[in-house]
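Every protein chain except one is present and positioned as in the full complex.
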Amino acid sequence: MKRYIAKRLVISVITIWALATFSFFLLKTLPGNPFQTEQLLKPEIQEKMMSYYGLDKPYFEQYLTYMGNLLHGDMGYSFKYTNRSVWDIIMQTFPISADLGLRSLAIGYPVGLLLGTIAARRRGKKADYLCVLISVLGVSVPNFVIGSLLQWVFGVKTGLLPIAQWKGFSYSILPTITLSIATIASLTRTMRASMLEVENQDYMKTAKAKGLGEKEIVWRHQLRNAMIPIVTGLGPAVATTLMGSFIVEQLFSIPGIGKHFTESVQALDYTMVLGLTIFFGVFLVAANFIVDILYGIIDPRIRITD
Amino acid sequence: MSILEVKDLRVSFHTYAGKVQAVRGVSFSVDKGKTLAIVGESGCGKSVTVQTIMKLTPTPPAFIEEGSILYEGTDIVGYSEKQMQKLRGKEFSMIFQDPMTSLNPTMRVGRQINENILKHMTLSSKEATKRTMEMMRLVGIANPEINMLRYPHTYSGGMRQRIMIAMGMAANPKILFADEPTTALDVTTQSQILDLINDLKKQFQMAVVLITHNLGVVARMADSVAVMYAGKVVETGTAREVFYEPKHPYTWGLLNSIPDTANMNGNRELPAIPGTPPDLFAPPKGCAFAARCPYAMKACIKAQPEETCLSDTHKVSCHLLDPRAPKVEPYHVKRQKTE
Partner (left out) sequence: MRKKVVGFVLACTVAMSALAGCGTYTNGDPVADATQTEGNQQNENGSSGNTEQATGTKELTIGVSTDATSLDTSVINDNNSGEVLYHTSEGLLRNVGGKIVPGIAESYDISEDNLTYTFHLRDSKWEDGEPITAEQFVYSFQRLLDPNTGATEYDKFLSIVNAQEIVDGEITDLDQLGVKAEDDHTLVITLKQISPTFLSSLAASNNLYPLREEFVEQCGTAYGTTGDNYLSCGPYKLEAWNQGTEIIYVKNDQYYDADAIKMDKITRVVIEDANTRASMFDNGEIDVNMSVPASLKDNYDSDTLFNDPAGTTTTLQINMDGMTEESGKVLSNVNFIKALSYAIDREGLNMALANGTYDVATRLIDPATPGSTDETTYWEEYPDVSGAPTTADPEKANEYLNKALEELGMTKEELPRMTYLCMETGQLKLYAEAIVDSWKTVLGLDCFDIVQYPVPTTIQNMLDGQYDIYWQQNGDDMNDPYMYMSYWTKTGSINVTGWMDDTYTDLINQTELTMDRGERLELFAEAEQYILDNGPQIPLFFFTTLITVNPEFTGIDYGANAEYLYADYAE
């Protein structure tokens, strides 16, 4: 086990390094620079700014400087948010996105798994159709439509909940629901499919032949095996959800990290883009690693043996 | 004394494409402490019959159209799921063909056996664990204290089948249904498993319903045999009667197709019954075997043959047994009677 962890760590570090390097040079190929904003700075001023930030040096030199700083834990300063460090901006906004993300997962996973289980156990009956309908709607209707609808019904029309912002528990209700719908929709489908696939397995017949009741069969035999493919998807799902949904955050004016992902690329804020990429990369790698370990716990056939 | 009697059982599957009549009137009986072998080719309905007895096939799409299943005199066809759960594991138990897929891969084997015990016997969990270990020893697994903590995939095929048997026997069932229990195993292991089943049968006076398409297994294990074709039992009787005095052309065909290693000189084609079984969406009006039967008569196509009782135990359904039918010579290889 220890060797496995060590090996994974090394691979992870190499992955992140490759990610950072690739992103760095890819960014440089994009035409334009962070100072070409709609304010239309004069070209001499742009040039002055480029040299002030060292962006006129040869790419490889810039790369080495960046990597050197990175090893010291310095991600540099944002170009758009003058003098604010990339790490500070990430640390300010990420906890909020993560908070929202975790809440939506805390609702999305149980509900999604439950609906999927119901749909599978009551296959072909009304309950199944209802669950599948919910799932299809959740996937097809864009989340800004759902979010706007919720805002309108609960905020504008009835005034029961705040329309936007993130100032207290009541503010978190609508965005959490909006964000969790996508999770519920895809989980219902995946869980249903997985449960049905497990149902066709021979050991389910064995369980029934032992005279076990439905609850016992579902809980002890079906669920655990059906969860295996769900757990595989858990890593990327958690990572992406925690990284904030740009759309939901913008709709509800939540100061999360989501908007920075799109904004930094549009503004060519190099340091911000790189910082976010590396941050997300590390997160994703870590999430996948944890999932792989979890996998081994759930499915004994995949235990890591030294 | 029959512990299980199946009378005219009809089971069909309601699918989108139509109704598949998988079982079209099957009757047989099982005696306490005796082994009944059900033989037939793939798709003849043997598994469906047996699984229907335990109501393991999900009710849509499977439906029992007609018939009765008498267990210890009570008709269980109409039993609710709850009532069936009381029977399963306790009175009936079943072992399946592929022990790898029939055991839950993510649960320790000990627990899988334990489950059965705890469900049907009132024992404390300590006592149940003790019994689990006993059962494991019984089926020939040494060091059960350690081995019960292992997962199925760490066992070989034969050992897994033993675990399945341990699991099936754990609550002392009165009937053990074995659906091709050795088909997936190699020959030596086959032998061991069959011996095990026989031993257990004697020890616990358990009835065994053995499904197989391997006549060798039948010869070794069976007290009585039922030959099925296209959803019907075409011939049934004691093992001796069916092997030495078969009366149905299909039985002749089956016995004929056993490779005779003794008389193999040079290259002869393996004898087989030409043709394929009929489509059970629209089974024929007459005898289902007529299309492949070298002795088919006009009557065979028109009407289904009635069951003729040649003795208390020997029953055949064939028009050839009608007094008006021509006398025919069975085309099978005469077997030497061995005592």
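All chains are identified by letter, namely A and B, in their written order; residue positions are counted from 1 within each chain.
Methods note: contacts are C-beta pairs under 8 Å (C-beta built on N, C-alpha and C of every residue); 3 or more make two chains touch, one makes a residue touch a chain.
Just so you know, these numbers come straight off a predicted model, no measurement behind them.
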{"item": "Partners of the unshown chain among those that are drawn", "value": "A"}
{"item": "Options A:I163, A:L196 or A:V282, residue touching the unrepresented chain", "value": "A:I163"}
{"item": "Touching the absent chain when the full complex is considered, from A:Q36, A:Q201 or A:T232", "value": "A:Q36"}
{"item": "Contact with the hidden chain (one of A:Y77, A:F261 or A:F279)", "value": "A:Y77"}
{"item": "Touching residues (missing chain, whole complex) on subunit A", "value": "30-45, 48-49, 52-53, 77, 80-84, 88, 92-93, 95-96, 98-100, 102-103, 105-106, 109, 148, 151-152, 155-160, 162-169, 171-172, 250-253, 255, 259, 265-268, 294, 297"}
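In this section, only the chains that are shown with their structure count from here on.
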{"item": "Chain centre separation in whole Å, for subunit B relative to subunit A (CA means)", "value": "53"}
{"item": "Subunit A residues within the subunit B interface of the complex", "value": "124, 201-203, 205-213, 216, 220-221, 224-225, 298-301"}
{"item": "Touch list for subunit B against partner subunit A, complex", "value": "51, 54, 56, 60, 84-90, 92-94, 96, 98, 101-107, 115-116, 119-120, 151, 153, 164, 167-168"}
